[in-house]
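One structure is given below, encoded as structure tokens.
Yeah, one chain of the complex is gone here, protein chain that is, but the others are all in their spots.
Right after this comes chain A.
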Amino acid sequence: MATAQTEFPPPKVLTYPASAPPTLITQGAEGRLYKTTHLLPDRPCALKYRPPKPYRHPILDARLTKARLSSEAKVLERCRREGVPVPAVYAMDPAAGWMMMEWIEGIPVRMGINEWLGERSDGEEEEGAAAAVETDSARQEEADETTTTPLVDLMKRIGAAVGALHRTGVVHGDLTTSNMMLRPPPSQGGQVDGGTAGEEKEDKAKVLEGDVVLIDFGLATQSMSDEDRAVDLYVLERAFASTHPRAERLFATVLASYKDTFKKASSVLVKLADVRMRGRKRSMLG
């Protein structure tokens, strides 16, 4: 991480003193995410930084960065006011390209599901390459793991969270199980170590516990259209199928739970069938 930080200079705000040095969490194409603190040492936050793009005209670049951060923040505010589970915004400086938001404890849903299924969870996406050689007993074990209640329950919570989001008139734009966090219940002390496995049987049931919190609204837009909502679901469905091929059929549970969250949800599901069809045609042509 130290190398990453020298290679890519942090935003100016993170060069000022704090109780602990910031940690670079991810370095994406569009921006970086640091874990740091807001106001007080015991108030962790996620700082999203969109660095200037040297290949873009500086004035245009500043304007784009500002517009994107503003739109992300506005969506988050709307969600918070409507009670959709997303991080709160703590502070921002759109001109400087950063936004501090609530740090969500826990692990991404992707990691939780993979841990539950006993797959690799070292952060590598598996992109549909689940070439598992299955024995009868493995298949039996898998049936247990994908039909037992904790995983089914999680699917319901995912459907409910996405439904709540859509109901407020927001589409996410990049729904994946990486862009959802599994926040452990506060009774656990609020602290779950980010993915150290090797747990006892009791702990295994806990891996899927907690609230689903949606994150990463960088591509979100305000929309009430069935089509946009259906595309959101389709993107999640595809991502789910490639990240968790062994749990693919459970996606129906996500949709069933989504259907109950708001009145127009069933017409979104009708639209989803169209979107799937188009997606299939496109992949046959492509």
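Note that a contact is a pair of C-beta atoms (placed from the backbone, for glycine too) under 8 Å apart; a residue touches a chain by one contact, two chains touch by 3 or more; residues count from 1.
Following the convention adopted for this analysis, contacts and distances are computed from a predicted model.
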Just go with whichever of "Deoxynucleotidyltransferase terminal-interacting protein 2", "rRNA 2'-O-methyltransferase fibrillarin", "EKC/KEOPS complex subunit CGI121" or "Queuine tRNA-ribosyltransferase catalytic subunit 1" UniProt uses as the name of the absent chain. "EKC/KEOPS complex subunit CGI121"
If the hidden chain were put back, which of A:Leu24, A:Met92 or A:Leu208 would touch it? A:Met92
At which residues does chain A meet the chain that is not included here? 12-14, 16-19, 36-41, 43, 70, 73-74, 76-77, 80-83, 88-96, 99-100
